[in-house]
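Every protein chain of the complex appears in place save one, which is left out.
Chain lettering (A and B) follows the sequence in which the chains are written, and residue indices restart at 1 in each chain.
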Amino acid sequence: MTTTSTGGDGERARPAATAPRAVRAPLYRPPEFRWEHDPERCARCKRCLQQCGFRAISWQDGPVADPALCVGCHRCEAFCPQQAITIRPNPQYLRPHSLWSEAHRRNLWLQAETGGVLLTGMGNDLPYPILWDHLLLDACQVTNPSIDPLREPMELRTHLGAAPDRLEVAWEGGRPELRTEMPPVLELETPIVFAAMSYGSISLHAQKALAMAAEECGILWNTGEGGLHADLRPYAHRAFVQCASGRFGVTPEYLQAGAAIEIKIGQGAKPGIGGHLPGEKVSQQVSETRMIPAGSDALSPAPQHDIYSIEDLRQLIYALKEATAYQKPVSVKIAAVHNVAAIASGIVRAGADIIYLDGFRGGTGAAPTVIRDHLGIPIEIAVAVVDQQLREEGIRQRASIIAAGGIRSSADAAKAIALGADAVAIGTGALLALGCTLCQKCYTGRCSWGIATQDPALTRRLDPYLGSLRLANLIRAWSAELEEILGAMGLNAIESLRGSRERLRGLGLDRATLDILGVKPAGVGA
Amino acid sequence: MSEPYRLDARGLHYRELNRRVREAVARGETRFELRNVNGQRYLADGLTGSLEFDIYGVPGNDLGAFMSGPTIRVHGNAQDAVANTMDAGRIIVHGHAGDVLGYGMRGGELFVRGDVGYRVGIHMKAFRDRLPVIVVGGVAGDFLAEYMAGGLIVVLGLEPRSRPELVGDWCATGMHGGEVFLRGEVDPRRVAGQFALAAPAGPEDMERLRPHLEAFAQAFSLDPEGLTEARFTRIAPLSHRPYGAKYAA
Partner (left out) sequence: MSSRFDRGARNISGCGLSGMMSLRGERVSGTAIRESIAILHDRSNGLGGGFAAYGIYPERAEQFALHIMYYSPQAQELTEEALEAGFDVVHDERLPTRPSRHIADPPALMRYFVSPRRARLAEAGLTAEDYVLERVMHINAGIEGAFVFSSGKNMGAFKAVGYAEDVADFFRLDEYRANIWIAHGRFPTNTPGWWAGAHPFTLLDWAVVHNGEISSYGINRRYLEMFGYRCTMRTDTEVIAYLLDLLIRRHELPVELACDILAAPFWKHIEELPEPRRTLYRALRRTYGSALVNGPFAIIFGRQGEMVGLNDRIKLRPLVAARKDDWLYLSSEEAGIRAMCPDPDLVWAPPAGHPVIGRVGSDRVVGEPGGALAPAGAGPACTGAQEETP
């Protein structure tokens, strides 16, 4: 056995900057967007030139855009003081084809050119059915009055964590005293939390905005798998600190600092594969926080390497509980997949206090397009089957359920809660509040809005304080709407809606889906 | 030197054993002797500071997980997941150890006198002076140094070796930082060639390696010269960005 270099004929191989690549073979790919400019309105202020993060605009006695580089983020359009810019989809001059959509053709051309796996950002954008849009909530009338949400108390306070099966209360001379030791719990003022978005996938400013808003609104944010930057340490007490397969930033201090610890097994945008932070976004600071070489791709392993079977998950849950002396609830985050009910049951029996279910519409900073668009199941179904499974097994109270993956409004949230979730998490919704326009180019690190980037020239555009105001506004607005919904339904406490499928009706859903959701069709009474 | 705090672990569930240890730590105990250990998990998890543990028996999985600072000596074999996400400290095993050791390790040292199993040193990370180190006296199984981002792994294959090869297959797959030293040669087919390069270690490499070999020798009362004078192969990443070409730009 000899030691040789990797050169087959004994020649010492030269370390390359990157590994050998597929040979690029360009072909013409039509631009996705048209950048339209009205020179009459243009004030030649050059603001569009400054604002474009994708270097699509250059200056030749006026702005000139290379449409091939335009990703449709609309930053220039938003910031043009003269409204002289319009971004439109490039008209479909390609001959229409019901099977070979324009998207399919574009993707295939890109792959023929590069030999690469297609990447994308945010959540699944394909026209799969949206079950929220086939579910309607009940309202009270005549036989049971609605409650006035504007003036009557409405309680949205929510607790996340294990609850005991029953309480032991002692009567000492007529005074009751609680004997049961209550497990650790999280308290939210409203049943909404911010989804996990790592420092790396989003900018420090964006994370600060989330942390400040969580503090302001009495809810929680989530560090995601990128560790906890020192600037965010003051907000850790309102955070889920994540322990993901890359184990970035996981120290005893980190575990102690958080309100709860979340084991990330998977996420809805990429079931079965790990976190993906392209090298473009691994800045010096990200490198330091994650302890990986700057510029390297942070491709978290798909499995956590110490979890290959359900008893291993229990092992990690209890290692974390022992390491924090059982002071913190432990959450386990999984993607919604076909066997999610059995998996969730196993997770609860393994000792998790919270299960975070991420449906197939969940967002991401980067994922292979094919994975994002074709794997997983809807959160509506996942919540329904998990809640039902746990109830059938008599273990529903051992863990709370957080539902995530395409929660677009307070209506979606209310429906998720009616199906059985204790709370919902919002990721895409939160980023939209910060200015995101859903151009799906997060993986490039060029986000013009300063959200999904580490470039200081871009991140400084996002003021954390203003961002936190917008996020807090969103939470406040949705909470107010939840109160309206509860009042209309004759309820004044969110726990009376939770799991109450009786208050939902399905419209245009087939029998099998209705059965799985545990929901009656519209028209059927009590 | 004060007497160590002694605990007979026979018949104790891990939760009770660890609770007693934590209480003793809170009272100011710093040295511990645990006897008749057999399979109790999570020993020393999350503990910080200059504590010392002598463990007699076979500790259960996740020994020293998330630990930052203490020293643990195992007088016997250890099981899986030792030094899991360990931040600082030192674990010395006078025997073999199992699979998935040092997963996500970010500092400190793990020295194993005998063999180690599969998936050792996955995604170890380093930054400046924070350098995790794993030194194995025997041989290692498949997937050593998988996805390594930083740190140091050494496999010595001391005689009598249980197997002729120092490492198994898919060594250094996904490696993009750190280095692995093997005392002797390696069949290049066992090293993930698209990620890493195996070459004879040079004098500067040996200079870096020497203090770790000496520390290992001292921990097990071995003659350091047998280690420091040997010829080593060094495995290092080809690139800090091995997946750069995999995704369509």
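The criterion applied here is as follows: contacts are C-beta pairs under 8 Å (C-beta built on N, C-alpha and C of every residue); 3 or more make two chains touch, one makes a residue touch a chain.
Nothing here was measured: the structure is a model prediction, and the numbers come from that model.
Touching the chain that is not shown, out of B:Leu7, B:Ala24, B:Val58 or B:Ala215: B:Val58 (per the contact rule at the top). Among B:Asn18, B:Thr48, B:Asn77 or B:Thr233, only B:Asn77 touches the chain left out of the display. When the missing chain is restored to the complex, the residue among A:Arg314, A:Arg408 or A:Arg501 that touches it is A:Arg314. Looking at A:Ala139, A:Ala342 or A:Val524, the residue that reaches the missing chain in the full complex is A:Ala342. Residue B:Gly168 is the one among B:Gly46, B:Gly64 or B:Gly168 that touches the chain missing from this view. Residues of chain B in contact with the chain left out of this view: 14, 38-39, 41, 57-58, 60-61, 77, 79-80, 96, 98-99, 115, 117-118, 139, 141-143, 162-165, 167-170, 189-190. Taking the whole complex into account, chain A touches the unshown chain at residues 308-315, 318, 339, 342-343, 345-346, 349-350, 392-394.
As a convention for this text, only the chains that are shown with their structure count from here on.
Computed from the mean C-alpha positions, the centre of chain A lies at a distance of 35 Å from the centre of chain B. Interface residues of chain B, counted against chain A in their complex, comprise 14-15, 18, 22, 41-42, 45-48, 61-62, 65-68, 80-81, 84-85, 87, 100, 103-104, 106, 119, 122-123, 125-127, 130, 146-147, 149-150, 165, 174, 176-177, 185-188, 193-195, 197-200, 233, 238-249. Interface residues of chain A facing chain B in the complex, by the touch rule stated above, are 1-6, 12-13, 15-22, 110-111, 113-119, 243, 245-248, 250-253, 255, 278-279, 287-288, 290-297, 299, 301, 305-306, 315-316, 318-320, 322-325, 368.
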